[in-house]
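Moving on to subunit A:
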Amino acid sequence: MTQFYRNYLAVAVFAVAALGMVGAMLGVGRLVRPNRPQPEKYIAYEAGSDPIRGFGQSNVRYYVYALLFVMFDVEAVFIFPWAINLEALGVSALISMIVFILVLTLGLVYAWRKGVLRWA
Partner candidate 1 sequence: MIVTPTWYLVLAAALFSIGAVGMLVRRNVIVMFMCVELMLNAVNLTFVTFSKTLNDLSGQVAVFFVLVVAAAEVAIGLALIVAIFRRRHTGTTADDISELRG
Partner candidate 2 sequence: MDFPILTALILLPFVGALFVACLPSNRPETIRIAGMMTAIATLGLTLWMLADFETGKAGYQFLSSHAWFSDLGVRYTLGVDGISLFMVVLNALLLPIALLASTGVNERAKAFTVWLLVLEAALMGAFLALDLVLFFVFFEVVLVPMYFLIAGWGHGRRNYAATKFFIYTMAGSAFLFIGILAVGFLHKSSTGVLTFDVRVLTQWAPAGIAPTTAAWLFAAFTIAFAVKVPLVPLHTWLPDAHTEAPTAGSVILAGVMLKLGTYGFLRFAIPIFPAAAVKYAPVLLTLAVIGIIYGAIVATMQPDLKRLVAYSSIAHLGFVVLGTFALTRQGLDGAVFTMLSHGLTTGVLFLIIGFLYERRHTRLIADFGGLWRSAPIMGGLFVVTAFASIGLPGFSGFVGEFLALLGTFMGHRWYAVVAASGVILAAIYLLWAVQRAFTGVPEGDNATISDLNVRELACILPLLALSLFLGVYPKPALDRIGPSVKAVIAHVEKSTSYESPKFSKHSPILNEERMDHGSDEMEESK
């Protein structure tokens, strides 16, 4: 196999892994979640806000999720360059990144413990 194809092999492996991961997550979700069909769940904008009275005040919760998402999204800015050079950077960089992610995780844990993630 040429070098050229070997590179693409990595892509293929990643593609399969990604598909598998998504499948596994959905499958596990299907196994775990309760199944109680209700008519309200089929209305558009089901998740909390009332479609009739328009864009109300009650959707503050979305912000919390958006904020959390932004924080973890930005994490990627540092993780990408780090990941590309991981081998060259050595162990100390690995430790640094672990610490970094731990700090971010701590934030998430804190938010969870404060009850921010609870919907109702």
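Criterion applied: all candidates are chains of the complex that A comes from, given by their letters.
To be clear about the criterion, a residue touches a chain if its C-beta (ideal position, glycine included) is under 8 Å from a C-beta of that chain, and two chains touch if they have at least 3 such contacts; residues count from 1.
Everything numeric in this text was worked out from a predicted model, so none of it was measured.
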From 1 or 2, the one in contact with subunit A within this complex: 1
Where on subunit A is candidate 1 touching in the complex? 57, 60, 63, 66-67, 70-71, 73-74, 77-78, 81
